[in-house]
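Missing here: one protein chain of the complex. Every other protein chain is in place.
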């Protein structure tokens, strides 16, 4: 049962008349990291939420490799992840709760995951007292523990310092290596070049380009993409 | 964490609550009047009965009217109330198996010490009530269908007065104590049974202004709730209480009860 190729055909999201997604066409293979770039308000976050099933599309088709949508196989990490008023280990095991995993098993799996993301020594600490970077790693581990086939990341490092960004990127690469398809948004073009296999460039609620990362940065075909790279690149390389 | 604490607390609470409701030995529910409860009579005679028979009597103190309603619904085993006309109707309608005389006390008319209506000089209860109505001084009424309220209505009628709706007529709609509190607060006259008055502490300016007229005689009767109508009635236990309180021993206990050195209730020999 494969979700891929995941095909979006003419997907529209138009709440209250204003089109946020205005006919998105996109095909994703089952491997690698696809980074969605685009100016603010291009519809990047809405695209991820629509694929995740959190927002209903108002038009078009999402085709999961010819099969039906399996919510348990699709995970998402948000820009500001929720931390329950509880311990780190309770938080990381959270995703196993609706999957019917028993308490003891949850604990063991959670502990193993904490080792993997380097938070094992914080297991019993208050999750809300973790740093931003640690919280983001916890959020990644939380979804990773549910073994999704497709992982959606919405600006996972937007407010982190460089060393925390690096730690998060390391985990993202690990998840990719284990065979999970990743679709992520970022404003950090350096991060895009470091992580992406291919780039989706979104502007005005439509996909303007979907090409390899090398080609996108060397030969952007659309005017918008060229402007975007020129406008954004110097500022982000400063990091 | 918190749930572990609850898991320990829950059984403890349930156990203690069931322990409270499950009493050793037999018990009956007696619906009676606030006047007897407030006088302290039950606190004196019921332990004597319980000691003799092992039966606990649980007293729910209400107005006579409410007590009769509770009896009609079958929520008590016996009644001890003071409104002979209503009691006899209650038995006649089949709600009670029978009624027996128990004791009597008397009513007193209390009011502000200055006695603005001048009832202290009245020759009869009718005259006293007539004077109160004519003076326009405030009068606090139970207005709760209690035996005391019934008696008060009789007195107004005998005096040829209709106090309903008059500005000076304060209908408290509550028990004897609350009505006495009201009378003390506004300087009103009121009709009280002697027991409630004797046990009432917040008298302020109130004192007894009229008493001793035979019309103020206040008989109490005991009624067994009809077991035919309400099969769950604890007939045997209730009858042993009725038999005791109408017996020599019961009469002695009633006569022995004194509040501030004064006997409040007088046994009535069965006819």
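Letters A and B mark the chains in the order given here, with residues in each chain numbered from 1 onward.
The definition used in the following text is that a residue touches a chain if its C-beta (ideal position, glycine included) is under 8 Å from a C-beta of that chain, and two chains touch if they have at least 3 such contacts.
Everything below uses one rule, namely that contacts and distances are computed from a predicted model.
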Per UniProt, the name of the complex member that is left out, chosen from "Molybdopterin oxidoreductase Fe4S4 domain protein", "Fluoride-specific ion channel FluC", "ABC transporter permease" or "STAS domain-containing protein": "ABC transporter permease"
Listed residues B:175, B:221, B:250 or B:267, member touching the removed chain: B:175
From A:2, A:29 or A:126, residue that would touch the chain that is not displayed: A:126
From B:41, B:59 or B:122, residue that would touch the chain that is not displayed: B:59
Of A:71, A:162, A:179 or A:231, the one touching the omitted chain in the full complex: A:71
Chain B, residues in touch with the chain not shown (by the definition above): 1-2, 6, 9-10, 13-14, 16-17, 20-21, 23, 29, 34, 38, 42-43, 58-61, 72-75, 174-178, 180-181, 184, 196, 199-204, 230, 232
Those residues of chain A which, in the complete complex, touch the missing chain: 49, 52, 54, 71-72, 75-76, 78, 81-82, 84-87, 94-95, 97-99, 126, 128, 142-143, 146
